[in-house]
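The structure is given below, and queries will be raised subsequently.
Left out: one protein chain. Kept in place: all the others.
Up next is chain A:
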Amino acid sequence: MPKDHGIGASSKRREDVRFLTGRGRYTDDINLRGQAYACFVRSQVAHGRLNGVNTADAEAMPGVIRVFTGADFEGIGGLPCGWQVTDRHGEVMQEPGHPVLAQGKVRHVGDPIAVVVAETYDQARDAAEAVVIDIEELEPVLDMKAALEDGAPKVHDDLTSNLCYDWGFVEENREAVNKAFETAHHVTTLELVNQRLVPNAMEPRVAIGDFDPGTEDSTLYTTSQNPHVIRLLMGAFVLGIPEHKLRVVAPDVGGGFGSKIFHYAEEAFCTFAAKQLKRPVKWTCSRSESFITDAHGRDHVTKIELALDAEGHFQAIRTETYANMGAYLSTFAPSVPTWLHGTLMAGNYKTPLIYVNVKAVFTNTVPVDAYRGAGRPEATFQLERVIDKAAREMGIDPVELRRKNFITQFPYATPVAVEYDTGDYNATLDKLLEIADVSGFESRLAESKARGKLRGLGINCYIEACGIAPSHLVGQLGARAGLYESATVRVNATGGLVVMTGSHSHGQGHETSFAQVVADMIGIDENMVEIVHGDTANTPMGMGTYGSRSLAVGGSAMVRATEKIIAKAKKIAAHLMEASPDDIELKDGAFTVAGTDKSVAWGDVTLAAYVPHNYPLEEIEPGLEETAFYDPNNFTYPAGAYACEVEVDPETGKVTIERFAAADDFGNIVNPMIVDGQVHGGIAQGIGQALLEGAAYDEYGQLLSGSYMDYAMPRADDVPFYTVDHSCQTPCTHNPLGVKGCGEAGAIGSPPAVVNAVVDALQRAGHTGVTHIDMPLTPSRVWSAMQG
């Protein structure tokens, strides 16, 4: 029987009432009295020397309050980077400045140069056109390998080159790995591109700065996944506002996918300008502006080699990746191709020797940072593609080759610095073969053939490191932040609860699933629990939502705080029933004394806490409110197996996804319906990457795919009905809920499944020379591959 409430129930998403009836309150819905509007003047060239900005004409235009330029930000901090990578030689990465408004140079199309603040947005936009910019165009740096050649133009004149870092992982393994390749029975090599993606959250970014001259308090309303992180970064590193004088509010947020983790120039600008002008300043990003200002994702160029013995056992993996940083280091950019990528290169397999080399490169493009999966999709894609290729080369069934190398003993310490706590990769693979009806593939293949279509089947596994992250570990790895999470549980006198969490929901359904957890622990109705998030003024310092961390880390903090509540409530109940606290039991919202029929209701105890007439005041304080901070001692390791079946039109190269199945092990599940939805969305995003999406620059550094006319997002008819299953559960061993996280899995596991399937279809049709096609697998690319 599926549960109808509490942990394990598919409770309907309570937030959907407001989202689906147009009552969400997004940042752009906020309008403050006396608000002025900002319009950014942005670089239209990829690389140039900024010789002058003349604002005189613009200042004289109707409604203009002030025009800001880089000169206004001299002496003010730049946007900080939250992660410092140490390279192969023990040197720290090259870290360029990142001014709020360009100083001296522009480094990508979209780089902000000036801002007009005016009474209306149209006035600001009119005046923005009147700002005269004198730019001497420089040769743009676009190709990563060319960027590293001697004599290449430099994105940052004050750095020694365009190389951010040359990272080796694990550097001590380098020689041993090279040796293993010299003696290997078989080596499979694959070169591939994990293309640049534009995040395209449904809600574009918005920032409103506000300043109260009476109290000297600043407030920023922003589209953020982590308001406390923004408060810390912007307050401490950019504007010098102490946290107690700065409030950051991220109300309803319409999707982030990583792109709203980072601290952006527009946030700092609006907060700064509001203080200067003593008026609220609002900026709303247009979709065209999002394309050239939201941090992009992926953009890796990789060579991976897999060494195998004669039976197909993996002996060693060696990779060389060029990772595009773009023009500046976005907040967490350096961590993505390193600690979120290199540590996952073992995948689900026992490979004794692994060496990962990553060269991070500056180019005159939009900065690149974490995007759904962040590093883990890149790791999974190359690994699962090279395994498929090896299977074909060695004549081993690709499923068998994977099984042969599966890790089966847990905990398992990989050669790339992480320890998997639990998993059962055979179980998810078995489940996958069943739900994908793999045994029926041959007959579907015959049926496709009869219609003149090619058909292929792609299967792969994936693992990810989620529940980000153990602070002690990430601190050693270069994080400049802790990655715990927090929760305050406030019980009201009449028994209802408000849970204030540092996690942030921007589509994930926290208000529903978090309430399920707390209600379940106490045994009360979910509707008695309210979840509050997104405002630094009323939530404890938390690190926000990304990296599939909210339930595993934020939920664990909630559990710890609720445990404290229950412990205290038991003391109160014991006093009321004149019993020992040790004998008190809490079940279904009532406290009982073991072995007696004595009982007090939850509400009696909560009332006593706030009306302490009959109360052990000498032993405990009145009130019922507790806070907990939870810092995990390991990552969590969701894993699973995905299968994709495609049809390819041999005449046009068009790929259609006919079937898609996902068997995931997320550990324990709080709300199966929400988990289904997270997986569905992730797979759609992965299919988008595999078949449709791709940011392309021309030779001048102009974004060719700068709008939906050329950047193809997946639509409903691009994706099939999915078969998803999460019944294989090996609970996480180190968090109190036993949960692993499910937000990114779909986007990590699906791209290789699609590409494996297309290559399989082509191979079966006799195109034996086609061993790989780079994403997105557009009809044109697939057709070209078939032409040989």
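To be clear about the criterion, a contact is a pair of C-beta atoms (placed from the backbone, for glycine too) under 8 Å apart; a residue touches a chain by one contact, two chains touch by 3 or more; residues count from 1.
One rule holds for everything that comes next: contacts and distances are computed from a predicted model.
Among the names given as "Septum site-determining protein MinD", "ComF family protein", "Tryptophan synthase beta chain" or "Carbon-monoxide dehydrogenase medium subunit", UniProt records the absent chain under the name "Carbon-monoxide dehydrogenase medium subunit". Although one chain is not drawn, the whole complex shows that of A:Q276, A:N426 or A:S705 it is A:S705 that touches it. Chain A meets the missing chain through residues 125, 129, 288, 651-654, 691-692, 694, 696, 704-705, 708-713, 778-780, 783-784.
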